[in-house]
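Have a look at the structure below before the remarks.
Removed: one protein chain of the complex. Kept in place: all other protein chains.
Chain IDs A and B follow the sequence of writing; residue 1 opens each chain.
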Amino acid sequence: MKKISRRSVLGTAAVAAAATTLPSLPARAQSKSLTIGVCSDFSGTYSDIGGKTSVACVQQALEDFGADKKGYDVTVIQGDHQNKPDIGAGLARQWFDQGVDLLIDVPNSAVGLAIAGVAAEKNKAYINSNSATSKLTGTACNAQTIHWTYDTYMLSHSTGGAMVAQGGKSWFFITANYAFGTLLRDQTTAVVKAAGGTVLGDAAYPFPQTTDFSSFLVQAQSSGAQVLGLANAGKDTVNSIKQAHQFGITQSGMKIAALLVFINDVHAIGLEIAQGLILTESFYWNMNDRTRAFTSRVLPKTPNNYPSMGQAGCYAGVTHFMKAVDVIGVDAASNGAAVVAQMKKMPTDDDAFGHCYIREDGRFMCPSYLFQVKKPGESSTPWDYYTKLHTTSAQDSFASPATEGCPLVKA
Amino acid sequence: MIMIFGKPAPLLFGQLLLGIINGSFYAMLSMGLAIIFGLLKIINFAHGAMFMVGAFVTWGLLNYLGINYWWALLLSPVIVGALGYVLERTVIRRIYKLDILYGLLLTFGFAQVLQGGLTNYYGSSGVSYDPPDLLSGVWDLGFMYLPVYRGFVIFAAVIMCGATWLLIEKTKLGALLRAATENPSLVQSFGVNVPRLIALTFAGGVALAAFAGVLAAPLYAVNPDMGSELINTVFAVVVIGGMGSIGGAILTGFGLGIIEGFTDVFYPPGSAVVVFVVMAAVLLARPAGLFGKLA
Partner (left out) sequence: MFGFSRGQLIGFVLMTAVIVAAPFVVYPIFVMQVMCFAIFAMGANLLMGSIGLLSLGQAAYFGVGGYTCGYLVQTFGLTPELGILAAALAGAALGAVFGWLVIRRQTIYFAMITLALAQIVYFWAVQDINVTGGENGIQGIPRGALFGLVSLNKDLAMYVVVAIIFLACFLLVHRVIHSPFGQVVKAIRENEPRAISLGYKTDQYKWIIFILAATLSAIAGATKAQVMGIVTLSDVGASGSGLVVLMVLLGGIGTIFGPLIGALIVVAMQYYLAPFGAWVVVIQGVIFMACVLVFRRGIVGELAHRLRTAL
């Protein structure tokens, strides 16, 4: 009898003790201690446009800011949301409960939106530098969230607008059937229709487990549309384009509008197949001296993967966050609304995006660039893939705050 | 454009062809499953994982050893078959006396090990593998474009299914296998090494899955989840066809692929679930499946 009691008690005590040692975060006893959490996709569809390179960019930002020299003790932790909103939200909740001051990155709009809710609930700073959904500065905006880098509005108007201007009037969409894909498709549809075009059909597929797009490509081909609009990203886009090539879509004269493409995707597809693709990014490593300098500093930390705009956004976001903390102090930094308010007050400046600013609704305002992928012969150095076609000003790249339904915007 | 049943002909034929391609995979995989179940009475939930490993081995052979696709068609099934042989002799052998469901759980666990391990090394979206040069390119058939490689897949699958069926139904080895299924101890008393036969059968069934994996590598991104997505459908196919019937598995595999293809034309969201609806319906009407016998 006594045996059972002792054994069970010991057993449960051991488990309980183990359970309390959830990721331990440094005590705030030392005056200048901060924790930054990188919540990203480390193994799935978006692992190349987020993942380890995002962490590298965060670390680079801290180095360039001189965090150590200024006496800051910053811990960077990372977590894999596996493209599941419940895992992402649970991770965010746990991190914020245990003292994380800033949550950054988050490719995948569904997870991005879920975390925005948690950030508001816990009043902690959240810089989303890798989701696309413009709802983050629209109906889902809040005082703790900043949406960095790009959004679906920018993509639909820049790439979508360019394709329509080139004569692509009839479209067929292949859409990742979740928050991001459906929004991108809807916004691009608006652009197409406003220019007098039509949408002949839409094939929405389950995300993230679809790797075979053949059935949707067949539908697209038989619709006779002029443009194949890909409302997806990451490896989905890579697979769609490769398979489109296998099915002879480009040979038959159909154009591909890859609405969201990162340089890592172009690398995966290869210039042979990707040449001529038109895409929009707000950062390109080879665009000017400052971007080249930043890239050469961060590359040793991420040797096989050059940073694309989302990861550069992690760099810029952390840089700006640290500048804000410099002003308001570390203790105030755990108050999300306070830090974000300070970040909105100060203009931003970094090697990745240059001089920009953050709007009242949390939207990071930077210009966007229309690029075309080079032909294999035109590319001289590794990852030298883009030719810049056009620059759109920050004002024109993003939706006007009045129309998006953000409660923070005074009417 | 010609319209059939209100849908453009390219769409109909295109989806039909895609359906046959899917059906090829269903047929090959369910054949292996039916063989394994027929002789070992094991529900091999690791079959999808073996298919996936076959694809990874194909990629690995090219990436690490520079061995091309054509050799992989032979080597990958051999390697995975060897893995299956070892698995049977070490682990599966121990549970024959137990309830049939333990076999299911054991192989399910093994599948998780394989899947998790490969996810760790290669990420959940996996790696890409291009079709061999000889088979790349596209045929313009007029009513649709058919990538050459996909045509090859259908061809290879039909040959493999036919060859396996012939082996089991028409050769002496096949007769031995069928006899051992019905009465292992009697066959053993004739001097046949039944345990080795069983291990080889398992290896063979799994090798079939790996062969399908080689065919699949250039088609779908080689990723750790490619087997688990397929396995549920394949089980449905085997159950519909009848759990021990090989001919049933082949016919049902292709048949269901075609049904899926048609559903994709008329009601695309339904194509993911039509197989299960058919399975539920068939099982309620004919508990042993279309071609099976209630043991």
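As a working rule, a residue touches a chain if its C-beta (ideal position, glycine included) is under 8 Å from a C-beta of that chain, and two chains touch if they have at least 3 such contacts.
Fair warning: this is a prediction, and the values are worked out from it, not measured in the lab.
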Subject >> Selected from B:Leu11, B:Leu62, B:Ile79 or B:Leu106 as touching the chain missing from the view >> reply: B:Leu106
Original post:
Which of A:Gln94, A:Asn123 or A:Asn286 sits in contact with the chain that's absent?
Top reply: A:Gln94
Subject >> Where the unshown chain meets subunit A, residue by residue >> reply: 1, 3-5, 8-9, 12, 15-16, 18-20, 22-23, 42-43, 78-80, 84-86, 89-91, 93-94, 97, 110, 113-114, 117, 177-179, 206-207
Original post:
Given the full complex, what residues of subunit B touch the hidden partner chain?
Top reply: 43, 91, 94-95, 98-102, 104-106, 108-117, 119-120, 124, 224, 228, 232, 235-236, 239, 243, 269-270, 272-273, 276-277, 279-280, 283-284, 287
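Here is the rule we use: only the chains that are shown with their structure count from here on.
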Original post:
So what's the Cα centroid distance for subunit A and subunit B, whole Å?
Top reply: 38
**OP:** Can you check the complex and tell me which residues of subunit B touch subunit A?
**Re:** 1, 8, 10-11, 14-15, 18, 119-120, 123-126, 128, 131, 136, 138, 140, 144-145, 147, 149-150, 219-221, 223, 225-226, 229, 264, 268, 271-272
Original post:
What residues of subunit A sit close enough to touch subunit B in their complex?
Top reply: 42-45, 47, 82, 203, 206, 208-209, 211-212, 214-215, 218-219, 221-224, 234-235, 238-239, 242, 246-248, 251-252, 268
